[in-house]
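Omission of a single protein chain aside, the complex is shown with its protein chains in their original locations.
Naming follows writing order (A, B and C), and every chain is counted from residue 1.
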Amino acid sequence: MGSLGKDDIIKILSNLKQLFNDNKDALVELDSRMGDGDLGLTMSKAFTAAHDEMVDTEETDMGKILMKAGMIMARAAPSTMGTLMATGFMRGGKAVSGRKEIATADLADFFQAFVAGIMERGKSKPGDKTVVDSLKPAADTLEASKGEAPQKALKEALLSAEKGLESSKDMIAQHGRIAYYKEQSRGYQDPGATAGVILIKGFILEP
Amino acid sequence: MGSLGKDDIIKILSNLKQLFNDNKDALVELDSRMGDGDLGLTMSKAFTAAHDEMVDTEETDMGKILMKAGMIMARAAPSTMGTLMATGFMRGGKAVSGRKEIATADLADFFQAFVAGIMERGKSKPGDKTVVDSLKPAADTLEASKGEAPQKALKEALLSAEKGLESSKDMIAQHGRIAYYKEQSRGYQDPGATAGVILIKGFILEP
Amino acid sequence: MKKFLNKPENFVDEMVEGILAAHPDQLAIVENDLRCIVKAGEKKKGKVGLATGGGSGHLPLFLGYVGQGMLDGCSVGGVFQSPSSEQMLNVTKAIDAGAGVLYIYGNYGGDILNFDMAAEMAEMEDIKVLSFAAADDVASASRGEEGKRRGVAGIFFVYKVAGAKADELAPIEEVKRVAEKAAANVRTMGVALTPCIIPEVGKPGFTIGDDEMEIGMGIHGEPGIHRGKLKSADEVTDTMMSAILEDLPYERNDQVAVLINGLGATPKEEMYIVYRRMDQILKEKGISVFHVYVGEFATSMEMTGFSISLIKLDDELKQLIARPARTPFFEQVQLSV
Partner (left out) sequence: MKKFLNKPENFVDEMVEGILAAHPDQLAIVENDLRCIVKAGEKKKGKVGLATGGGSGHLPLFLGYVGQGMLDGCSVGGVFQSPSSEQMLNVTKAIDAGAGVLYIYGNYGGDILNFDMAAEMAEMEDIKVLSFAAADDVASASRGEEGKRRGVAGIFFVYKVAGAKADELAPIEEVKRVAEKAAANVRTMGVALTPCIIPEVGKPGFTIGDDEMEIGMGIHGEPGIHRGKLKSADEVTDTMMSAILEDLPYERNDQVAVLINGLGATPKEEMYIVYRRMDQILKEKGISVFHVYVGEFATSMEMTGFSISLIKLDDELKQLIARPARTPFFEQVQLSV
């Protein structure tokens, strides 16, 4: 298929609900090391609410569906990552508003706006050891793959996200609770960046 | 000897300081069971202060020496027993004021006033499982032994005190912290009554 | 023992030094004795002096209620120990303004004996002294034996009422009358989850299981009426409230003021969860609430637990409770009646 329709978007929300539920304990564990340990709960709360409240939506504008999902997350999970995800979905959705279908170019616009939104909201940049470090490479890969089919492009984006996560391990955290550990945060895997990889995974509909 | 002089009284205060120091832990232990565990400290504080502040007194009136000892105790150890001992010494001393020597009859007067003072101050009576239950029998024995030599009379009084202590074990406490245990206090040895026996022991100057 | 301390034997004196340093415009000492606290400033001629006293380790009790609209002086004992009669007498002499001095203290053996002795000594100095021992702890003796009860957090209401009355320059008998009326209408019940440590002793005064509570425990760890598994906040509140309500008893159409008092380590969050249930019960019973106090009013250092006090109000008591007050530990504006 050359583009994603409404059913695909709902399926993605359902994937994300499932994935973040499956990874709940792992994310809690990661966030417990130098954070408050809520990230697994946050992500699963955010995407469960987004899916459950959107699954029967009458809305046909893909952009609006994604924006609304973001607003639901903001209410359901107001922690740092919940709010950043919400911001991402709202900004990303706005970037593709009016579309009835989402092509690879739209996916690229969505994720570019998504990451830009997070960076603006979080006053963060690549290299700060945050979710940006897995999502920005993924968004950039999508940007460079506009000519490809969505699923292929997303699979490449996932590889970039994973590489980004890997390279973020050596960074020193600049934001959030983990940043209080300063130098000590080097070597640790950032829970938000990990969640970013899972987010991309959720968009992949083919095996 | 037929009567006690100033040196004897000071010796008694010294005995009491020593005895309550020796019995500090035992009294703490007893008072810990159903009280706040301070009785050992209280008694040793009270009599250490009384002895140390009176040992060089210029006073020659036996009554005044005993009264002053009481006032010192009130300041040094304001717990229940400290205050009751203080009251006893002040009232007992008043009863023998003017004496330069203390005969058995004076001892009887001293302890009768001592016990009456405690009962009035503590609103307590024999049978309430308090210090009164060892001291009242002792005071009554002295009253009945006015014709005897002081040391002999005191030794008999000690026996009565011990008997009183023994019989108080079966009583239900009516006063102080131990009384919060109501029926449960039956069977326990009252720490104050125990201290009363030690008090009489301190007055005995012959082996 | 995890405490912020220097030498344990200096605990009380250093605490008082800190209090005096922090509130020099509100409190002072007499006879150069850190254990004899009085309200700073001029005394008001003809006003009955109100004195209290008791062991340390219960802040704001006892000295924390010395201030405007409350008490005039307080003698300070060692941790959980009575101050001496001599210290009480010194406070008495300092605060007497010609109208006599009323002693209001908690119903504990050592305190009673010493206040009685102090009263006798004060009389020898021609100061009129009346005494009153608050005994509000429902758990400490049954009905019919109210005189044997311990005094706990409910004494706050007695101070408040007596303080407001004394400010009217009422004669000592009148001040005592309202104090007695307040006390006759207050009932308190406590629950504890963990003990506290007397600094000089260095170990807990009692032990209690990791999953246990003791309902009715006294503020020095005196035995309560029920030790058992820790129940839910609602269940604990139900038990305590029914003991209190039955005791006076408090009845439909009564109006009350409420005090929820933390014993030390229990967070305010939990106290409000308790009040939520109290509010349901009081509404159900048709008892209306004039004012609610939630906080630490009578503690046992770091003990975990709380107490509930109710005072039934008539118009006179309500007016007196509503009056403003200001001490370093308690401030209240005039409440609207």
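Basically, a residue touches a chain if its C-beta (ideal position, glycine included) is under 8 Å from a C-beta of that chain, and two chains touch if they have at least 3 such contacts.
As the structure is a prediction and not an experimental result, all values here were calculated from the model.
Enquirer: Indicate each shown chain that the hidden chain touches within the full complex.
Expert: Across the whole assembly, the hidden chain touches A, C.
Enquirer: For a quick check of understanding: of A:23, A:44, A:87 or A:145, which residue touches the chain that isn't displayed?
Expert: A:87
Enquirer: For a quick check of understanding: of C:120, C:279 or C:316, which residue touches the chain that isn't displayed?
Expert: C:279
Enquirer: If the hidden chain were put back, which residues of chain A would touch it?
Expert: Its contact residues with the unshown chain are 36-38, 74-75, 78-80, 83-84, 86-87, 121-122, 175-177, 179-181.
Enquirer: Mind pulling the chain C residues that touch the left-out chain?
Expert: Residues touching the hidden chain, for chain C, are 2-6, 11, 14-19, 21-23, 56-57, 59-60, 193-194, 210-211, 230, 232-234, 236, 258, 264-276, 279, 292, 294, 296, 299, 301-302, 304, 306, 326, 328-329, 331-333.
Rule of thumb we're sticking to: only the chains that are shown with their structure count from here on.
Enquirer: What kind of graph do the touching chains make: line, ring, star, complete, other?
Expert: other
Enquirer: Measure off the straight-line distance from the CA centroid of chain B to the CA centroid of chain C, and report it in whole Å.
Expert: 33
Enquirer: Multi-chain contacts only, two chains or more: what residues does chain A have there?
Expert: Counting only residues that touch two or more other chains, chain A contributes none.
Enquirer: By residue number and range, which residues of chain C touch two or more other chains?
Expert: Not one residue of chain C touches more than one other chain, so the list is empty.
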